[in-house]
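Selected chains from the complex are presented in situ; the others are not included.
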């Protein structure tokens, strides 16, 4: 089971301006083969499917705990996409004014037809995330090798989206995920080393470009964020510290577990897009529906018309 | 963000015997269009994508909170599948003894080739769950109507899998999910009513067969589980109680919110399947790798050879 | 536009007994790459997309008219599947009696979970029909060559399903479709000949096995059904007779157009399957819902409880 916290892993800055095609590129980090849906679901299923947990608890705890952190990453990418899309069409209540005209030429029409200018579990070409992206062989060495590769592939994707999109909200998000994904790479390298004795961490970085070259990642590493594994649980998964220990393979600094989630930042309030009837259409708003709803909910008047 | 708890929503009983084709049927409740991956991801994305949260917080809180409960449901279905598959082939270390022979004729080969006799995000025919199953239009009324329909469709699927599989572990799981899914149906009916004033709950049950006819569901309803919405968060999503209130549409009992998750049951330890090298193969075990691993992890000998 | 007639192209005999796996095989003729969904949608889209109709009206009329006949073929295959599935599980209202137990081992679980023991637009492996199966290049010669090939491929599929399934309802359906599909092969051969002067019909039969070897097809050919193109329209598509004329390429008999659809047979009444709550569940039936519905519909009591 999970408990959910109404905060993001970090505070996201406001975007410089709406950028539909940037949002489309960022979708690869959400619903692509190497997006956060994939890391989330790979580790989640591997934790459900772990055989012999009693004998190999530290490995189970590590995988289960990283899975929990990944939920916060699909959240972070989704909100970034939403922020890049907010305000990207003309707000208003008159459909005949063609308020979505500018969306005709954008790369991802689903953002304007299927969703209300918000994220979907699809990749940068609009192809849906799917379950063939989950690998869960049951052999621990093979699953760990997969995870190590998956995180490196995910890192390559993040780097390229970073190089494509310079909006502050996207870069802040990618910078943070480069660092956190980096800890997952190290974690799976350490786990492979614990299992086999081979120092796989010496292969890093993969691709061969350091996080230090990304200002938005470098600032977090300067504070030691790359040394930290958050324990994303009230009481469980403590044995992962048997794996997450010793020197960081890239800079030799000491790895450590922090009990509990990152401090985090507020979940952004995404503004209404009335031309998309999101969250309400004009017939709702014009008839004072918010007041009526408020009465039903609280027995008194709440909400204000936009 | 989420915190993860190493418990299942309920304790699962041991299966009567391994049942590969039953496991295959149960996959529909995990990775099917109306499976728990779908309910989880629909509400998760709708919560990320909510516009105008400041004005409609109770709706946001309700959707976000139900999303959190759904995570526990993919977990429960996955463990049920794993338990139905454990022991379904011949345990041993000699591949030339054809230990997987009985798997040749089963319905889902992925369980024996892609996974180590464990769950995958696919449906009863082996087709992968995919992102086209997520609906997130941004219009609140439409999204709530969708969710109401989705839960009813999911209920129909659960009923039919229940009628197909009589193993105790499957029935216990389905019985529980019929009740919990039932609360989600009511929740979206109440939310639609809060938004529109229309008493959609009068349509229930859909399909028109009562949970009372399922002994494993009836026992939970007898204890009032159908009246409860768990608040799956340390501190957030409190305003859902503005919606989750009043009489249950089917029996008139009073709805109530419980702060925190269900008490839950233990996560089953899935036994090793050495013929699938899960979690380790004979070359690992025969060379005393568990002892070596233990030393690397804890500086002392741990683990025992099977 | 279309007008719909509540009759099937032929009367379907009762099946010898329920045959879930036969139904699964027959699905290939409905939702497979070479199934009736494909022939229907290929010709339908080609008729919408026809350029230069004013100069090539007979070709347009032929394609548009065959498209119309194909609708009757998806209907015929679907009802055959439904008849093979009716009664394939235990009828009753008690879910805990595991009424669908026998369905656990069948090839297509969707028939028992997604549908109520009825047809779906999927193929024999449960993969969905999809739009990549539609070819509509706009070049008339190429489109006609495609259609000629498609019909031959469809014929091969029908022959093989015939050889797999000996239930009378399946054989009656396939026998009829072999003859009707045969006329479509000839039609596209004639159209290619009209366009190019090349006698493509000399290639027939493809595959090289005559319809005469199939008793259920032979009986229709004995009555000349292979010489007939039905004009499936009140007033239109008359110019196809400029193409559908002259000798049949296989037996030299004279081709002719019949104005209007085949006489047809009754649409079967598929019996209720209460264990699938189809069409109603016990809570509906037990509360006398049919009587209530009757009152709402007709102001008097109608319907009887099962």
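Order as written gives the chain letters A, B and C; numbering starts at 1 within each chain.
As a working rule, a contact is a pair of C-beta atoms (placed from the backbone, for glycine too) under 8 Å apart; a residue touches a chain by one contact, two chains touch by 3 or more.
Values in this document were obtained by computation on a predicted structure and should not be read as measured data.
The complex is a homo-oligomer: every protein chain shares one sequence, and counting across the whole structure file gives 6 copies, of which 3 are shown.
Methods note: only the chains that are shown with their structure count from here on.
The touch graph of these protein chains is an open line.
The rotation relating subunit A to subunit C, fitted on Cα atoms, comes to 180°, given as a multiple of 5. By the residue-number overlap criterion, the interface of subunit B with subunit C counts as different, with under half of its numbers used by both chains. Distance between subunit A and subunit B, defined via averaged C-alpha coordinates, is recorded as 22 Å.
Centroid to centroid, with C-alpha atoms defining each point, subunit A and subunit C lie 47 Å apart. Rounded to whole angstrom units, the spacing between the C-alpha centres of subunit B and subunit C is 39. For subunit C, the set of residues that touch two or more other chains is empty.
Residues 1-9, 31, 37, 41, 44-45, 48-56, 58, 64-65, 67-68, 71-72, 74-75, 78-79, 82, 114-122, 128-132, 134-141, 193-195, 197, 232-237, 242-243, 261-262, 264, 267, 269-273, 276-281, 284, 289-290, 292-293, 296-298, 303-304, 306 of subunit A are the ones that touch subunit B when the two sit in their complex. Interface residues of subunit B facing subunit C in the complex, by the touch rule stated above, are 19, 21-22, 24-25, 28, 32-33, 107, 124-127, 156-157, 159-166, 205, 207-210, 213-215. Those residues of subunit C that touch subunit B in the complex are listed here as 93-96, 98-101, 103-105, 107-110, 112-114, 125-127, 275-277, 280-284, 289.
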